[in-house]
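With one protein chain withheld, the remaining protein chains of the complex are depicted in position.
Labels A, B and C are assigned to the chains in the order they are written; within every chain, residues are numbered from 1.
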Amino acid sequence: MPQFFPRTANSIIRLALLAAVVAIATIAWLGALFVRSPYEMGQQTPRNQPVPFSHQHHVGGLGIDCRYCHTTVEKSSFANIPPTHTCMNCHSEMWAVAPVLKTVRQSYRTGKSIDWLRVHDLPDFVYFNHAIHVHKGIGCETCHGRVDRMPLTWQANSLTMNWCLNCHRHPEDFVRPREHVFDMDYTPPRDQKELGAKLVREYRIQRLTSCSTCHR
Amino acid sequence: MSFEDEQRMSRRPPEPGTSVAVIAPHETFRSVTDQITSVVLTRRTPLFWWATFGAALVGIGFFVVSTCWLFYKGIAVLGNQIPVAWGYPITNFVWWIGIGHAGTLISAILLLLNQSWRNSINRFAEAMTIFAVACAGMFPVFHLGRAWILYWILPYPNTMHVQPQFRSPLVWDVFAVSTYATVSVLFWYLGMIPDLASLRDRSKSKLAYGFYGVLCLGWRGASRHWRWHESASLLLAGLATPLVLSVHTVVSFDFTIAILPGWHSTIFPPYFVAGAIYSGFAMVLILAIPLRAVYGLQNLVTERHLNNCAKLMLATGLILAYTYLFEPFNAWYSGDPYEMAVVNNRAFGPEAWTFWTTILCNVIIPQSLWFRWVRVNPKPLFFVSCVVLYGMWMERFMLIITSLSRDFLPSSWANFVASFWDNALLLGSIGVFVLFFMLFVRFLPMISIFEVRELLPHSSPTGGSEK
Amino acid sequence: MSPNLLYAIALEFDSPSALVKATKSVRERGFTKYEVYSPYPVKQLDEIVPGTDPVPLMVLSAGVLGAVTALVMEYYIAVYEYPINVGGRPLNSWPSFIPITFELTVLFAAIAAFIGMLCLAGLPLLHHPVFNLPEFARASSDRFFLMIEERDPMMEIVEEREWLNKLGALSVSEVESR
Partner (left out) sequence: MKSQSQSGFVPIEQLIAAPRPRHWQTVEQYEALARGGSEEYCEAEDTPLDEVSRRRFLQLAAASFAFAGITGCTRQPPESILPYVTEPENVVPGRPKYYATAIPVGPMAQGVIVESHLGRPTKVEGNPAHPASLGASSVHSQASVLDLYDPDRATVITSLGQQRSWEEFRLALTNLLGPVQTRGGGGLHILTGSVASPTLGAQLQAVLKSLPNAKWHQYDAAGPHGARGGANLAFGRPVNTMYRFDQASVILSLDADFLVTGEPSTRYAHDFAARRVRGNRLDMNRLYVVESTMTATGGKADQRLPLQYSEVEQFTRTLGETVGVPNVTAASNARYSEWLGAVAKDLAAHRGSSIVIPGAHQSPAVHALAHAINAQLGNIGNTVVYTDPLEQEPTDEVASIGELVQALRENQVELLLILGANPAYDAPADLGFPEILSRAKTSVLVSLHSNETAEWMTWQIPESHPLESWGDARAYDGTVSIVQPLIETLYESRSPIEILDAVLNPPGRSGYDIVRAYWQGKSGRNDFEAWWRKSVCNGVIENSALPLITPALATNWAAKLPNVPQQQGIEIVFRPDPYMYDGRFANNTWLQELPQPMTKLTWDNAVYLSSATAKRLGIAAQHRVELSLRGRTVEGSVWILPGQPDDTVSVHLGWGRTRSGRAGNGAGFNAYRLRTSDAMWTAPDLQIRLVGGTFPLATTQLVQSMEGRALMISDTVDRYRSDPDFVKKMTKDPPDGLSLYPKWNYTGHAWGMSIDLTKCVNCNACVVACQAENNIPVVGKDQVLNRRAMHWIRIDTYYEGDIANPRGMYQPVPCMQCEDAPCELVCPVQATNHSVDGLNDMVYNRCVGTRFCSNNCPYKVRRFNFTLYEDWVTESIKLQRNPDVTVRSRGVMEKCTYCVQRIREAEIYAQVDDKGLPDGTIQTACQQACPTQAIIFGDINQPDSHVRKLKEEKLDYELLGELNTRPRTTYLAELRNPHAETEQA
């Protein structure tokens, strides 16, 4: 069969080969982007809660301290979710009949817990401890972002292992004086490097990157 | 000196003794081309092919079922336990990889050594390599506890900031085997391009013409192309030669790097490579003997080929026998009580049968190859090859389980018992291999046509030299 | 046929010797734009048909690249990206890095050899004027072709063309450039 292939076949087959290579590269690249994407990490998406609790209002507006509700953040691995009772301390007086708080009053009456949806959820084989981080001068805002600007709370950071290691390797870039741990609007000074280094010494912060630091 | 002689000197020094061509004298360019291409293009598929293909499909059945069950239940369906945490899968892996080696040896090393006779068997030997490596590659995956995160063994930028551990021989393995597979495929395909062109030019149907036309990438046989083709082939051969040695060396590292008595030994690399080639040639013969009979290729794959392969088997077999002898000496000389215990356990322990089977199949029976009659007669040769192939599997099995089942602390000693699924998987992998090979025989030139042409006496310009 | 449609004059031979002989004389006659096609590599042609062989250089450089890639990757990962104590061994356990270095060297080199050869030969090239010649189908079996291309300046001269007919080819035919 003389000259079976038309002249265009030459360009077609070469383009096909090129396309194959490009396609594979692109797929790999997109995949890499996806696993790092805020979507995959569940970042930046406000979670709908049974009660539309607004940190923006309570923290930003009323200036309530984190520890008023998250009572155990300084002494336990778990920062604690406030019991209904805590809500009722105020809301038995103010907004006592507001329909938006119906669920809260109901919970208090029936003794059934409010079913909050977890916002910051680490894999179950990761053991994070709030107390030690707070104790070593890591601000709430460093991980949780500006909750005082969140009408509904969302996950501010990716919470990937990469992200954790970033601070575990260079605490001096993130550590702040203990008295500012609960400040939402704390801005690191220009000399953060020096200050950080100083605090790392002062608070005896170790650069812990052993596996068993978090995985047990 | 005549042009012809000059030609011979430059390319193929006549073998000592008989300078007779390795293929029957009456063959011509056309006849060899016709004969080989017709298998693919014109001749009707023989019953033998269908039978084997069917058998292979049954094997595939085993393969599919057992893999599904394995992935559904976990490693518990196999015989593996503590202390013998490696069982069949790793044995099969080492065995298949070993089989692959003969292909590369024939195509690469013999090419470098100007062993012209290999030209008529290298093509399907290479095919055998590729399919064997494919089978081998599956087993490490199967034997993983969590195969779905296999990719963690490869280095790639990830959100965990954790990478492979390059001190582990298993990581070396991944690189070695994948490299080996890639290089083998390239080498195979590169060599096949001109023959695909032959198939293209002789195909009657548009479909076939298009298929082979694309596969051969529009090969024209221009002299410059031939030059580059040759130099690329030679370089690939040059690369494949150390590669093939390295692959089984790295595989042997999986054992030698461990501190286990009976594994932690410096003779393993040569030991494994020799064993690999040994089993490889056995497989080559097991494939070649039926093929030449069925497709009447006796004129291309002659007695001489069988004879040479058999001789190589004998040689590598003797190397192996030497290492078998050397191991006890090694243990005794080291003075390490654990080493000696393992040697003793291999020969006389509860799993001694594996050891003696190995000796019988790899050392005793193959001695029959000293007799020319055995070497050149297809039937006995086929039998010996099968025995050797089985023996080599048993050897790897023996090496793995006897060391693991009785290491340092008697408190954790326990013997290995294979499960049904262990055997089903092994059978299945053989099915996969045969299936691929049958497809290859049916649709691709199983003998390298252009290299056979070079073997023809009149392949070199006659007369007409200047001066 | 009109000359601009002509690709080359094809001389067909049935033996390598005839081919080599003809090619030699063609070269001596002063032709420059010609190509020789054979069903298997004919060694002598290498001296007759001009051209170089850059494949070895490609392979070498690719090999070096592979080696460097491997070593850098392993060293970076083990010592910088996540330095961690593995079995009390030093971070830079370079002896353990050798096997992979070797493998990548071979891998890169091999790929270079393959791709290099294809690029040099300009393959894949499915459509080519030579395929216009029906007899060319046998070039992959038992025929040898010498093609003097139209663009060769000497092709202008009529008697040169007639000279070609005297080279003892089985047949002399014109190949269209479609």
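Criterion: a contact is a pair of C-beta atoms (placed from the backbone, for glycine too) under 8 Å apart; a residue touches a chain by one contact, two chains touch by 3 or more.
On a predicted model such as this, the values are computed, not experimentally measured, just so you know.
*Asks:* Among the chains present in the display, which ones are touched by the chain that isn't there?
*Replies:* Looking at the complete complex, the unshown chain comes into contact with A, B, C.
*Asks:* Specify the residue from the set B:I153, B:V185 or B:A293 that touches the hidden chain.
*Replies:* B:I153
*Asks:* From the list A:K75, A:K102 or A:R149, pick the residue that touches the absent chain.
*Replies:* Residue touching the chain left out of view: A:K75.
*Asks:* Of A:F5, A:F53 or A:Y108, which one is in contact with the hidden chain?
*Replies:* Checking each option in A:F5, A:F53 or A:Y108, the one touching the absent chain turns out to be A:Y108.
*Asks:* By the contact criterion defined above, which parts of subunit B meet the unshown chain? Give residue numbers in ascending order.
*Replies:* Residues in contact with the chain left out: 73-77, 80-86, 140, 143-147, 149-150, 152-153, 159-160, 162-165, 167-171, 174, 254, 257-260, 337, 341, 404, 407-414.
*Asks:* Identify the residues of subunit C touching the omitted chain, counting contacts across the whole complex.
*Replies:* Subunit C touches the missing chain through residues 82, 84-90, 93.
*Asks:* Using the touch rule from the top, list residues of subunit A that touch the missing partner.
*Replies:* So the residues of subunit A touching the unseen chain are 35, 40-42, 71-72, 74-78, 80-86, 107-108, 111-118, 121-127, 129, 131-132, 135-136, 160-161, 204, 206, 208, 210-213, 215-216.
The rule we apply is simple: only the chains that are shown with their structure count from here on.
*Asks:* Where centres are the averaged C-alpha coordinates, which chain has the largest centre distance to subunit A?
*Replies:* C
*Asks:* Just how far, in Å, is the C-alpha centre of subunit B from the one of subunit A?
*Replies:* Roughly 53 Å separates the two chain centres.
*Asks:* Please compute the C-alpha centroid of subunit B, do the same for subunit C, then give the distance between them in whole Å.
*Replies:* 29
*Asks:* When the C-alpha atoms of subunit A and subunit C are each averaged to a single point, how far apart are the two points in Å?
*Replies:* 58
*Asks:* I need the residues of subunit B touching at least two other chains; which ones are they?
*Replies:* Counting only residues that touch two or more other chains, subunit B contributes 161-162, 213-214, 217-218.
*Asks:* Multi-chain contacts only, two chains or more: what residues does subunit C have there?
*Replies:* Only 82, 124-127, 136-137 qualify.
*Asks:* Please output the residues of subunit A touching subunit B within their complex, sorted ascending.
*Replies:* 1, 4-5, 10, 13, 32, 35-36, 158, 160-162, 165
*Asks:* Which part of subunit A faces subunit C closely enough to touch in the complex?
*Replies:* Touch residues, subunit A against subunit C: 1-10, 13-14, 17, 209-211.
*Asks:* Mind pulling up the subunit B residues that touch subunit A in the complex?
*Replies:* Interface residues on subunit B, with respect to subunit A: 157-162, 206, 209-210, 213-214, 217-218.
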